[in-house]
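To start, the structure itself, in structure tokens.
All protein chains but one are shown in place.
Chain lettering (A and B) follows the sequence in which the chains are written, and residue indices restart at 1 in each chain.
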Amino acid sequence: MTDETLLSARKLSLSYGMLPALVDVDVDLWPGEMLAVVGESGSGKTTLLNVLSGRLAPDAGAVWYRDPDGHLHDVHAMPAPALRTLHRSDWGFVHQDPRQNLRMNVTAGGNVGERLMAQGARHYGSIREQAIDWLTQVEIDAGRIDDMPRTFSGGMLQRLQIARTLVTHPRLVFMDEPTGSLDVSVQARLLDLIRSLVTRLNIAVVLVTHDIGVARLLAHRIIVMQRGRVVETGLTDQVLDDPQHPYTQLLVSSVLHA
Amino acid sequence: MSQVMLRTTALAKSFTLHLQGGVRIPVLSAIGLDLHSGECIVLSGPSGVGKSTLMRSLYGNYRAESGHILIRHRGEMVDLATADPRTILAVRHETLGYVSQFLRVVPRVPAVDVVAEVPTGRGASQDEARRIATDLLLRLNIPRRLHGLPPATFSGGEQQRVNLARGFIGNHPVLLLDEPTASLDAENRAVVISMINEAKARGTAIIAICHDAEVRDAIADRLFALTPLQDAA
Partner (left out) sequence: MKGYNFAYLDEQTKRMIRRALLKAVAIPGHQVPFGSREMPLPYGWGTGGIQVTASVLGAGDVLKVIDQGADDTTNAVSIRRFFARTAGVHTTTRTADATVIQTRHRIPEQTLRDDQIIVYQVPQPEPLYRLESSRIETRRMHALADYGLMHVKLYEDIARFGQISISYDYPVMVNRRHLMSPSPIPAFDNPKLHRMPTLQLFGAGREKRIYAIPPWTEVRSLDFDDHPFRPIRAPHPCGLCGATDSYLDEVVIDDRGGRLFVCSDTDHCAERRAAGHVGTEGLKEAAE
């Protein structure tokens, strides 16, 4: 267990006009840790994800990332090329809608191989080998490698997006409602897949979800947001089973138990 | 003299229900308890007195309101009442095991992997972990044909035994058992009793909730009685 954080944010604030989206938000994330950000729509959780990942600049506050050599980088002060390099190597982003991330007119193999090629991989055979390996890891038949994503089901598309993201072995992956667009029947399979891959590869994850069940199954720690503020944070099962803040109690008590 | 593995001092817990106008329900007060290695304490007291609340507080599942929960973790006493989440997770990983009344797992994971997850999480190979898990499930009379199926489809008794296997496979020095035999038949109760006694013999310190007098007599070194608090309405 290391005491050095992978990602740290302090006093993040951001307003959309008069509307506060983030108010004095602190976040710490350690290597290999899964952190869930929960809250209802409009609570600021997606804004937080975008600010943490450098896609959206905060009005105030800073986000620090520690690279593999131990150097700290102010994410919002990084030059654009460095941030982009980070996003296509050390970091990953999994969208709710896989079509936002995948190239729908490029084969499954090309989609998985793109990040490798962007990093300079120039051996077709080895790119293909890794693509096959990753398709298998996300439980897509290797025989589908030359098929277009548009022939894939929603669950397969989401798994393809995960393969495309994890192929470069990122240390940190941002996930925005990864199971949000899926039927309940395929959600469980994806959750299990994410959990086992992330655990095995020791990937740190910031997971935004409105589904408390998803947070409970995946996350070590949880952040509860309301109107741009962190109202409660802690161990996932403690926050969900013994919620202290009125809003968390409301959130937990609103969940239907199957 | 065996060493103290778990000690609570002046532990108190109440619940504030914001959705019911902020009513405060005190459940535990001034709990002082010492648990030694190789010892099994069974919590006693009427239903609703807060036995499960105490168990969950000891596990860090409920947040202690005041007082201390000291646990011997890597040779040092760590206070779970004030520890940060990552420390609590590390304590659960290595030191503190918990068998709850209900199994809560990812829906489609096979029973054997639910159990094997504990050793693989500590670095054991998949094959080795599955082998140990299989042995344990067989000992708890879960037939081999069920090992590859997700426990969600199992009966209550089967789920409870998967839960027990998951709790025991880690050989945690401190173990919390919440009604470990509640939905088991006589044969499986006997298996669980012998597993508990073997663990004690290895030096495991155990706190249990157990309504079955026969099981209680078979495992308890002493009882710890909880008494109802006055509602501070």
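Some notes on this structure:
Everything below uses one rule, namely that contacts are C-beta pairs under 8 Å (C-beta built on N, C-alpha and C of every residue); 3 or more make two chains touch, one makes a residue touch a chain.
Just so we're clear, the structure is a prediction, and the values are computed from it rather than from any experiment.
Considering the whole complex, the hidden chain is in touch with A.
Of the options A:Asp74, A:Asp146 or A:Asp183, the residue whose C-beta touches the omitted chain is A:Asp146.
Across the entire complex, the residue among A:Gly39, A:Gly113, A:Gly228 or A:Pro243 in touch with the chain not shown is A:Gly113.
What subunit A contributes to its contact with the hidden chain is residues 80-81, 84-85, 88, 103, 106-107, 109-110, 113-119, 122-125, 127-128, 145-146.
The rule we apply is simple: only the chains that are shown with their structure count from here on.
A separation of 32 Å divides the Cα centre of subunit A from that of subunit B.
For subunit B in complex with subunit A, the touching residues are 15-19, 56, 60-63, 85-86, 88-90, 104, 106-109, 121.
By the touch criterion stated above, subunit A contacts subunit B in their complex at residues 1, 30, 33, 188-189, 191-192, 195, 199, 216-217, 220-221, 234-235, 237-238, 241-242, 244-246, 249-250, 253.
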